[in-house]
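Yeah, one chain of the complex is gone here, protein chain that is, but the others are all in their spots.
Each chain carries a letter (A and B) given by its place in the written order, and its residues are counted from 1.
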Amino acid sequence: MSLKKQEYLSNVLSTHRMSHVEELVNKFKAKRDEVKTTLQDKYGSDIYSPFDSGSFKKHTAINIKFDLDIVVPFKRNSFDTLEKMFDDLYEYLEAEFGDVAEVRKQKVSIGLLFKTDDDGDDVNLDVVPGREFNQDQYSEDRKLNLHLRNNTIFTSDSTYIQTNIQEQIEHINGKSDERMVIRLLKIWKHYNNEDFKSFLIELITIKAFKKDDISGNLWEKLEGVMNYIKENVIKEDFKLKDPGNSNNNVMDTLDNAERTNLSNRMETLIDRINNNAQNIKSYFPLNDDFEDEESSSEGYGIKIGSGIASTPPSTERFG
Amino acid sequence: MKIKNHTRKVELNIDENLLEDIASIGIKHYPNEFGGFLIGEYSNNFKNLNITDFILPNSYKGSPYLFERSALGLEEKFENIFKEKGNYYIGEWHTHPSSSTKFSKTDLDAMINIANCETVTIKNPILLILSVSKTTLNHYTFYIYDDKKLTPYE
Partner (left out) sequence: MANRIDIIDKTISKLPFVKVLNTLEQDEFSIKGNVEIDFEKLNKPLSFSFEISEIYPFRHYDSESIKFKNVDLIKYGHVMGDGSICIHTSHNINLKKKLTIDFHSLKNWILKYYISNEDDDNYEHIICNETSFKGCHYSYMFTDVEHTFSKDDFGEVSLFQLENGIYKKEGITNYIIQKFDLKNKTQIECNWSEIYNRSLRTHTGVFYFCENPPAVHGRFAFQNWENLDGYLSEDFINHLQRFEKQNLKKFRGKAFPLFLGYKTIGNDIHWQVIILEIGDFPIKRTPKREGRRKTGDFKYSIKSGKIIWGITNNSSYKYFFGRGAFSKSLTEKKILIIGVGALGSMVAKTLTRCGCKNINVADYDIKKPENICRSEYLFNLGVNDKSEEMVRILTAISPFVEAKVANNDYFQTIIKMLYDKKGIKEQFIRDLNKNDLVIDCTTDDDLMYILDSLDLDCDSINLSITNHSKELVCGFNNNIYSFVKNQFDNVLDNDTKDLYNPTGCWDPTFKASYNDISLLVQMALRHINIVYSDGIRPNNFVIKQDDKFPSNLIIEEY
């Protein structure tokens, strides 16, 4: 087949670049900064400086779905319990932003869904509150306890989760090959309504690069990672350690049926694409909103989505 | 033979024999203009273009100052080249008999049409102009098209 999978995938990535939605991103950032400021005003010395997290911070965002997370590290003596911390933050955000946004409690965060603006854009932020274990301990190791609501994430019925979000961000730092594969898998997940958590995709991709020989062009790397997922998620002893806390095994978020399903999905994907390269296009579609904006100033350009023969116009006249 | 275009930071390769073949056909049509299509392949990073072949039109009109070619009947050929070798139609060539290798307004318009044409899947088509006399190739220039402009390779 003549479709060059690696070229095609690189087009997929570029049509999903965040730079295409710069204005929207700026709106997100503006909102984020506004929220951060109000939080600092409200909680003052009860908190350490809030910091950014989420896919945008990790450079794994895709322009069809991305979120900006704000982590708010509370000091030990700010609240008696994690639940009180969570509820207080929720009530404050509700009071402050309730008229312009839907404020809702999520698993470990409070979601702010700002009302659709005149451009038709929806801005949403997640605010993640966490509390240090002991007085001043956060400044040393950045570890936090997060309040866990309606725990379905981990098999234990814990109401909190101990982690280190800074460490999670660090974990992916400088891993540009991994990031490309992560973004591709997120694109697949988004278009195909797959149920898997982005965090899981992130960790498993990084692990694949570490444990397996993932090399070659973009397609070969993606295929390598998919193969790794296919073969490993069904192994009973396969673990994915949360870089923020090695006691958390993120594989525990999947039951056996989900593990098998993930493995099967990977197998189907690899088979179909290797059977006919064109199938790659439906698993990893281009973001057609930005197909035409691709004009870089260097290199020979190929019109996006082509992967088909080039034929000249029927009649041309030269002087 | 390798030449460079600094505007788009790209390289172009062409085998000298291939260029000679093209020129000799152009010379045959002297004093009329003549031309055809160029076939090539890009490197993985799309920084390098290797011209691998050329195709002659089935029908054309040539005079000393004008050349009009038709691509009718060749669609399948271009498709096969792509299917079999992954090579693209990457541009055009024609002769300027007893004249310079500077492109004309007509040439630029033709290249704009080509770049905008839906069936053309490349964005930066190549234009090769060969200055020929009755017996020899005087010189030639490769141009790359980008955003309604043609810039030469050096």
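What we mean here is this: a residue touches a chain if its C-beta (ideal position, glycine included) is under 8 Å from a C-beta of that chain, and two chains touch if they have at least 3 such contacts.
Please read all numbers here as calculations on a predicted model, not as lab measurements.
**Q** One chain isn't displayed here. Which of the visible ones does it touch?
**A** The omitted chain makes contact with A across the full complex.
**Q** Could you tell which one of A:N26, A:S246 or A:S282 touches the chain left off the display?
**A** Considering the complete complex, A:S282 is the one touching the chain left out.
**Q** For the full complex, which residue in A:T38, A:Q162 or A:N261 touches the chain that was left out?
**A** Considering all chains, including the one not shown, the answer is A:N261.
**Q** Considering the complete complex, identify which of A:N134, A:S176, A:N193 or A:N256 is in touch with the unshown chain.
**A** Spelled out, the listed residue whose C-beta touches the missing chain is A:N193.
**Q** For chain A, which residues lie in contact with the unshown chain of the complex?
**A** Counting only chain A, the missing chain is touched by 3, 120, 191-194, 261, 268, 272, 276, 278-279, 281-283, 285, 307.
One rule holds in what follows: only the chains that are shown with their structure count from here on.
**Q** Compute the distance, rounded to whole Å, between the mean C-alpha positions of chain A and chain B.
**A** Chain centres of chain A and chain B, defined by C-alpha means, are spaced 46 Å apart.
**Q** In their shared complex, at which residues does chain B touch chain A?
**A** Chain B residues touching chain A: 8-10, 33, 35, 37, 42, 44-47, 49, 65-72, 74-75, 78-79, 81-84, 86, 88-90, 92, 94, 104-107, 110, 113-114, 117, 119-124, 147.
**Q** Of all residues in chain A, which touch chain B in the complex?
**A** 2, 4, 6-7, 217, 295, 297-303, 306, 308-319
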